[in-house]
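Note that one protein chain is taken out, while the other chains of the complex remain in position.
Up next is subunit A:
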Amino acid sequence: MARGKSEKNGKRPGRNKIESIRPEGRRAFLQKTGLAALGFAAGAAYLDDGGWPAQPVGPLPGKHPGLIVLNDKPINAETPPELLADSLTPNDRFFVRNNGVVPANLDATNWTLTVGGEAVRREKSYTLTELKTKFPVVTYHLTLECGGNGRKEFNPPATGNQWATGAVGCAAWTGVRLRDVLQDVGITDRAVYVAYYGKDTHLSGDPAKVVISRGVPVAKALEEESLIAWSMNGKDLPVLNGYPLRLVIGGYPASVSGKWLDRLVVRDRIHDGEKMLGQSYRVPCSPVPPGAKVADEDMCIIEEMPVKSLITFPKTGAMLRKSQTLPLGGHAWAASSGVARVEYSIDFGATWQACTLAPAANRYAWQDFSARISFPSAGYFEVWARATDGAGVAQPMLVPGWNPRGYLNNACHRIAVKVIA
């Protein structure tokens, strides 16, 4: 896996400095603004009168009721495997991952995207209409997966949202190429990294704190599939997925695909924004034993995501008769090398059989796989799926290398099946 090491102690990119809220006013400020914004995003059902976060009592706005809400402040929800069967994940089934508070009063009409940073010739701003008319509009099928998808399985446990399998989806994203916009702005040969800022706000209510500002190396930003997108599956982006504008960059952790995008910076160094440094979205530069404490300087930025697959049909727990064959379905994805093959096993890896693998719509799109399985006897079986990428690297059956924050678990997915006489 290609990894870059980040510089430390870089300067924060230019941003209007807003006076910090005093600690004693924090709670009151939070109730007035943060919770109001959350109320807008999540619906009143997510808050009781006292301002305490209540347990969810209904679906997230614009989302399928079957999504599993891991956390309602910030809002994080994953999709169970059986709801991910479509080749393109419907907007209401696409997972939700937030580090901060979903912004309120989003105004697409007056939305602007400003491109600045040390390595642009001059700062330039675009309205949404300018973006839509000035540059070629393109659509790509791109898989987005949270770097922490699968965190739940690490032992000892890693901190953060305990994603099982559902922080992944693949949609048809429409927008303009990041590289066309960067070319129009004009970037200099000092450019190293392209990073984003968005309009989400910090959980503490402090308006001076940036929630998340991550980025990618310039070469990645300039790939033809790296998009500034306003549309998902032919519709406006859902509010919870970044309406009205976001980055969509396949193959990397989804945290590089900034939501509610209003500023890009072309840096002359590895970006040092919020969640770029420390232990966030980083893994040990060299492997460590489970439970190890790793110093910040020994943690490296995650770049490409590993090969992975998911069984979306049948739902775990299926019972069938011995005379029947089981139709198996799912998706497999990898970063730039693509998926070479998918296999399944019903004997815990002793033998593997090939699945039929559909071609990818384009690079960074997940690929559908299918198979028909006959079982040798009645009894309890597990169906395991394993994908191999274009470089010959397969998914492990065990949870891969432990890391402090629990990223990159691409262990094989499995379902339980009972064959009855």
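We adopt the following convention: contacts are C-beta pairs under 8 Å (C-beta built on N, C-alpha and C of every residue); 3 or more make two chains touch, one makes a residue touch a chain; residues count from 1.
Just so it is clear, contacts and distances are computed from a predicted model.
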| item | value |
| --- | --- |
| Options "Probable glycine dehydrogenase (decarboxylating) subunit 1", "Phosphonate C-P lyase system protein PhnH", "Iron-regulated ABC transporter ATPase subunit SufC" or "Cytochrome c domain-containing protein": UniProt name of the undisplayed chain | "Cytochrome c domain-containing protein" |
| Sole contact to the chain not displayed, among A:P103, A:G147 or A:G160 | A:G160 |
| Where the unshown chain meets subunit A, residue by residue | 23, 26-27, 30, 48-50, 52-55, 69-74, 153, 155-157, 159-162, 202-204, 206, 209, 278, 314-320, 324, 326-327, 382, 397-399, 411, 414, 416, 418 |
